[in-house]
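Report on the structure given below.
A protein chain is absent from this complex, but the other protein chains hold their places.
After this line comes chain A, so read on.
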Amino acid sequence: MSDVLARAPQSRRAAAAGRRPAPTASGARRATAIAPYLLVLPVIATMVIALGYPLVRQFVMSFQKYGLEQQFGKAPEWIGLDNYKAIFADPAVWAVITRSLLFCVAAAGLTMVVGMAVAVLMTKLVRWLRVVVQSVLLIAWAMPVIASMTIWQWLFDTNYGVINWLLVKIGLDQFKGHSWLIEPVSFLTIAVIVVVWMSVPFVAFSLNAALTQVSGEQLEAAELDGANAWERFLHIKLPTIMPVVMVVSLLQVIWDLRVFAQIYYLQQAGGVASETNLLGTYIYNLGLGQGDFGKAAAVAIFMLALTLGLTFFYVRKLAKEV
């Protein structure tokens, strides 16, 4: 066993070295040096127009007193850091930030664990069963958010929901007319379940694709050396697919931090908005709902910084690995 432990990283290095691209002739590289930039130009131009403008505008707005009057033509007033001071002095904002971070960790973590389990499961299934599982995953993934949210809300409906009905049927009478959304913790737990349900297919497909690329010879060698299934997973499969795991979990963190539609929809169905707001719905209510665009922009800029902060190490590590 110790032999396997010692050998695994080594073989990974060997594998990585083997896949390094062969050096190109330096002359040819210089001649085509401009081509890649030309090719990437349309993408950059689109990004600057579609994202740069709103981002700059939002950044500027976060230093202004910008409300509905300004939206209808009154000149905005520069107020320096007042928006930021106001939001950071507000305990409600800190509650929203804490809630969002906890939600993000719970949802992204759970999605990765379940997604990995499903991905591994798919590698063990016989062909027809695998196709069935893949189809089901694909349907769940392709379902429009609002359509599936309607179903989820019906499931958990206070008076006519299937969940309450089932719980009462098995003798848990306290669930008759139980309101799942009224307590913030129970509200967010349902939101986590919904978000995980929607995210697992993507993770499962990506990780499954990566797992099929793990070298069979290595696994066979490890097996001969006496490594059991769990050890083979931990020391060979997982390190090999690590880059994909990193990218996928990075995306999950971003997506779960900016979750909006699911929370917004559940808030329309019940619950207490001020106790269940995450960053997305909070910014929406503050800006578009209450017309305080300046403060909403400040929170959005903070959210951008938070996302960058959370993912900085990820991105740096990724950049090093490729």
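Things worth noting here:
Methods note: a contact is a pair of C-beta atoms (placed from the backbone, for glycine too) under 8 Å apart; a residue touches a chain by one contact, two chains touch by 3 or more; residues count from 1.
By definition in this document, contacts and distances are computed from a predicted model.
Note on the omitted subunit: UniProt lists it as "Extracellular solute-binding protein", one of the names in "Cd(2+)-exporting ATPase", "Extracellular solute-binding protein", "Methoxymalonyl-ACP biosynthesis protein" or "RNA polymerase subunit sigma". Only one of A:Val126, A:Val185 or A:Ala319 touches the chain withheld from this view, namely A:Ala319. Across the interface with the omitted chain, chain A contributes residues 19-21, 47, 51, 54-55, 57-58, 61, 66, 68-69, 71-74, 158-160, 177, 179, 181-182, 243-244, 247, 250-251, 254-255, 258, 260, 267-268, 270-274, 279-280, 283-291, 293, 296-297, 299-300, 303-304, 307-308, 311, 315, 318-319, 321-322.
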